[in-house]
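Take a look at the structure below.
The complex is shown incomplete by one protein chain, all other protein chains being positioned as in the whole.
All chains are identified by letter, namely A, B and C, in their written order; residue positions are counted from 1 within each chain.
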Amino acid sequence: MNKKIRLGILGGGGDSLIGVLHRVASSMFDRYEIIGGVFNPNYDENLSFAKKLGLKESRIYKDFETMVDQESKLNSDERIEVVSVLTPNFLHYPMAKKLLENNFHVICEKPLTTTYKEALDLKKIQSEKKLVFAVTYTYTGYPMVRQMTKMIADGVIGKLHKVDAQYLQGWLNPVIHEKEKRNSTWRLNPEKSGISCCVGDIGTHAFNMVELVTGMKVKSVLADLNTLYADNPMDVDANILIQFSTNMKGTIRSSQIATGEENNLRISVYGEKGGLKWEQENPNYLYHLKDDAPLQVLKSGHGYNNEISLDGTKLPPGHPEGIFDSMGNIYKGVARAIRQESFASEEFPSIEDGVRGMDFIEKTVESNSKGNVWVELNK
Amino acid sequence: MNKKIRLGILGGGGDSLIGVLHRVASSMFDRYEIIGGVFNPNYDENLSFAKKLGLKESRIYKDFETMVDQESKLNSDERIEVVSVLTPNFLHYPMAKKLLENNFHVICEKPLTTTYKEALDLKKIQSEKKLVFAVTYTYTGYPMVRQMTKMIADGVIGKLHKVDAQYLQGWLNPVIHEKEKRNSTWRLNPEKSGISCCVGDIGTHAFNMVELVTGMKVKSVLADLNTLYADNPMDVDANILIQFSTNMKGTIRSSQIATGEENNLRISVYGEKGGLKWEQENPNYLYHLKDDAPLQVLKSGHGYNNEISLDGTKLPPGHPEGIFDSMGNIYKGVARAIRQESFASEEFPSIEDGVRGMDFIEKTVESNSKGNVWVELNK
Amino acid sequence: MNKKIRLGILGGGGDSLIGVLHRVASSMFDRYEIIGGVFNPNYDENLSFAKKLGLKESRIYKDFETMVDQESKLNSDERIEVVSVLTPNFLHYPMAKKLLENNFHVICEKPLTTTYKEALDLKKIQSEKKLVFAVTYTYTGYPMVRQMTKMIADGVIGKLHKVDAQYLQGWLNPVIHEKEKRNSTWRLNPEKSGISCCVGDIGTHAFNMVELVTGMKVKSVLADLNTLYADNPMDVDANILIQFSTNMKGTIRSSQIATGEENNLRISVYGEKGGLKWEQENPNYLYHLKDDAPLQVLKSGHGYNNEISLDGTKLPPGHPEGIFDSMGNIYKGVARAIRQESFASEEFPSIEDGVRGMDFIEKTVESNSKGNVWVELNK
Partner (left out) sequence: MNKKIRLGILGGGGDSLIGVLHRVASSMFDRYEIIGGVFNPNYDENLSFAKKLGLKESRIYKDFETMVDQESKLNSDERIEVVSVLTPNFLHYPMAKKLLENNFHVICEKPLTTTYKEALDLKKIQSEKKLVFAVTYTYTGYPMVRQMTKMIADGVIGKLHKVDAQYLQGWLNPVIHEKEKRNSTWRLNPEKSGISCCVGDIGTHAFNMVELVTGMKVKSVLADLNTLYADNPMDVDANILIQFSTNMKGTIRSSQIATGEENNLRISVYGEKGGLKWEQENPNYLYHLKDDAPLQVLKSGHGYNNEISLDGTKLPPGHPEGIFDSMGNIYKGVARAIRQESFASEEFPSIEDGVRGMDFIEKTVESNSKGNVWVELNK
């Protein structure tokens, strides 16, 4: 059966950046049709926005509860099959929970929840319900991230002994140095943003990338966080040592005060037979280093790439694809899972990735508050 | 009125690369709805493909003539408003002509036609009908191409005196050296591909880029083409000198036998006050050179860019956008034109750009066949 | 007085890489003449090598003691004025000590000594004798390192809040994984190499660069070292958190098992007004980042650079200079100091830099052996 998957959306209305990213991604492979949703808490704005998208008024709901309620009454060949949750972080948990309980597949923005406990709870329900659940760590959809992951899994660079990851931004620099500004930014308000700003928002992306590409679990973390000002309760910069169960070690460095940096996520992995490096801002290149051999630069779209990497490229080499295409690949993977087609686990981040992320955030903050000591992650 | 524009598509079915590019581009800003078309000459394949896209069977036509016929009978609020022509080159002219005559707006893949004469004819009809007509020189939609164009128009680098453009590919290298392969490739068959392979296919992109960003018209060309083998009738490599009406000079170099090159389109423009350089394979950067000043690297999405550049970026700096996004920007501009909203001429290439391209191809071939002499383009 | 400075050399004979580096550097600005030395412990080889350099036999000594003895008897306008110490690490201390005591200026390879205590002792003698003493942290002589240092001192990027430094090599990867190889490498033998391999050899370069360019002192370190194999007593990889007395924090990451890396020393510094980044492998570029402004790439040799940077460039912009030129700049600064001409302290690393380096090595090892805790450096 090749009918399009009926997609519902929560949040992402108006000028929302995350909204356009998910909508374009969902349309890329002709697998989804946006059927209904609640794009905005204000009903008039919701209605006007959703109509522009071409939705029928009957499927534009006044709130989340109504949507679940009404959709659940529809026939199975009519009702929304999967819902993208793009609402503020604190709403992820209650919404995702109710969606699962009512048998909807879920695509959820990161962070999965606001606490590790909530994340575990969601995972429990998801595994009982056996529904598809994706957490949109967007950068994992890039073809060369997939290529890197597969090459490491295939042993191309041998047994790993070192990883070095960073995610550097500078956008808080114009905010942090003025008391009034920093005290009125929602990202620096624990009530709105959770226990961590920098680690929670971007460090967690780097952590996910580390575990994805290495195929290994981080065992413990030792973190030195910087709030920069005494009246700022939230980390804006983090230097984190990480250890795995073997002799493999590394760092995750994330910052929102690396002045002038844009979205500088990078990861380098070194093993007995070689090294691999990838940079988000130039995502179509993968650098392969070896002892005493020329540096090799792999580029997306070439026949020498793995099948899963090539599956994520739509045009021939030299036609740059970007972050919309990366998210599109995640949606494609989810579509396959929903339609019970064959797919690889690397095609989209799972709820387990979301759970690991929440554990990482909490343990990092714990390590820092205890005076920069090692704290073990849950297994 | 904000109803979506009803889009028809000719060609681009199955695994067509150009098909997915146009479809994704049309969906990016929620401005179009694909309503009908003929995606494939084989009706069964056409039907099956179009159904997957979610089209109603009644709008999936058995051929182009039927489509024009049937659509013309529909009410003005139902019928297709604009048609994307993605068929083989020799069909562009007859299809576009008939579409214009029947009052459809047209989005046409390049090259516009197979001869300059046909192109002029189309332009005549279009200007009489006052319909929107875009020629999809895809690379013009990149934000940093727009930025470059506007900076030059604003005089940032002063009066221009030099331009250097290249479009290097290597894909014909594995084909050209074996007689059997080169004699059976459609691109090297003049009957299918027109009078030029390399200049027609990619040199014309570089030419369009030159005229777009400089805002100036090329006055004459002197070309040295290479067919590499005597039994190959078509150019696979071109070195072209260009002159403008002032003292400004330059080159356009294009090749399909630059072994190992992918899609290496670059343009450098130098004037009295500075230089600007852009590279298609890293499209989100623009290099600004000045006498005795640090090199400046402008990046897409920043507030320091021009309005028209920023209009072409959907996410903040550091989130790479690519060729799908570039084509999406072209479709957005066309939507504005169709809906008679305000738009800048740089938002999409016009039929005049298509006409210039055809003239360039013919004059380049003429220069070469006459022994590498200067040939003037029409004004 | 502009007579050339009479230079003596200890070590660096035969194919020694460090030997050629120092000799070429000393010749670059016509300030030195190599007069005498002991290039090799084997007298015949010493003699034959030194003759090739054009030295008189009477100044080619059979050992260090003889050289000091004989030179000391010569007239002040004949005797060696400054001696470059290029011998194995454990000889730096006794040789430099005796040279100072006998009134020779000293240019000493890093590490200054094998212990912090020895380093302090040397510094005491040097300050009593008021002799010129340079420690050749070679990378500090690059024009763009000097530019970076001066820009930060001038407040161009404002108050600093973050530093990120790395020095990644891969050369031990082909050695470390075979028991026999790793047990027979002198670098991994504490008796020959001191208490640290990776931190001592290259981490200390990164540390020196951090203190040089920021103009600030590291207050404490927390280190996680990796020996990779239980039978290897020495660190081959180090992840080090650093803190300054203010809220400024950072990392120093150094490795000799970053497979395929060559000599990847990089430093990034971020402050309230901007960021600056420099990479040793592309030393003629300096990247200047600012909030919402184009990236600026400064290049060596341009008039917009500071005086001290320009003093280190011999040719116009676009003529790459390298590591020999960097060392040449250090020798030029030392020549000015010896001749009591005016010079800036940034022109060459001092004995204080050597002392700090030894403290850093010892505290880093201490932090690791105590279980990754913060250890304060001496003031």
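Note that in this section a residue touches a chain if its C-beta (ideal position, glycine included) is under 8 Å from a C-beta of that chain, and two chains touch if they have at least 3 such contacts.
Worth saying up front: this structure is predicted, and the values here are computed from it rather than measured.
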Quiz item: What are the shown chains that the left-out chain touches?
Solution: A, B, C
Exercise. May I ask which residue of B:68, B:222, B:265 or B:365 touches the chain that does not appear here?
Key: B:222
Exercise. Among C:24, C:91, C:216 or C:310, choose the residue that contacts the chain missing from this document, as touch is defined above.
Key: C:24
Practice problem: Check the options B:70, B:251 or B:282 and report the residue that touches the missing chain. | Solution: B:251
Quiz prompt | Residues from chain C at the interface with the omitted partner, ascending | solution = 2, 4, 17, 20-21, 23-24, 27-28, 30, 33, 51-54, 169, 171, 261-264, 280-283, 299, 314-325, 328
Quiz prompt | Absent-chain interface as seen on chain B, which is shown | solution = 157, 161-162, 164, 166, 168, 170, 173-174, 177, 222, 224, 226, 228-229, 237, 239, 241, 243, 247, 249-251, 253, 255, 257-261, 268, 270-275, 289-293, 295, 372, 374
Quiz prompt | Residues belonging to chain A that touch the chain removed from view | solution = 288, 292-299, 302-304
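The rule we apply is simple: only the chains that are shown with their structure count from here on.
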Exercise. Please decide if copies chain B and chain C contact each other with the same set of residue positions, more than half shared, or with different positions, and reply same or different.
Key: same
Practice problem: Please compute the C-alpha centroid of chain A, do the same for chain B, then give the distance between them in whole Å. | Solution: 35
Quiz item: Distance from the CA centroid of chain B to that of chain C, rounded to the nearest Å?
Solution: 55
Quiz item: In chain B, which residues are in touch with two or more of the other chains?
Solution: 299
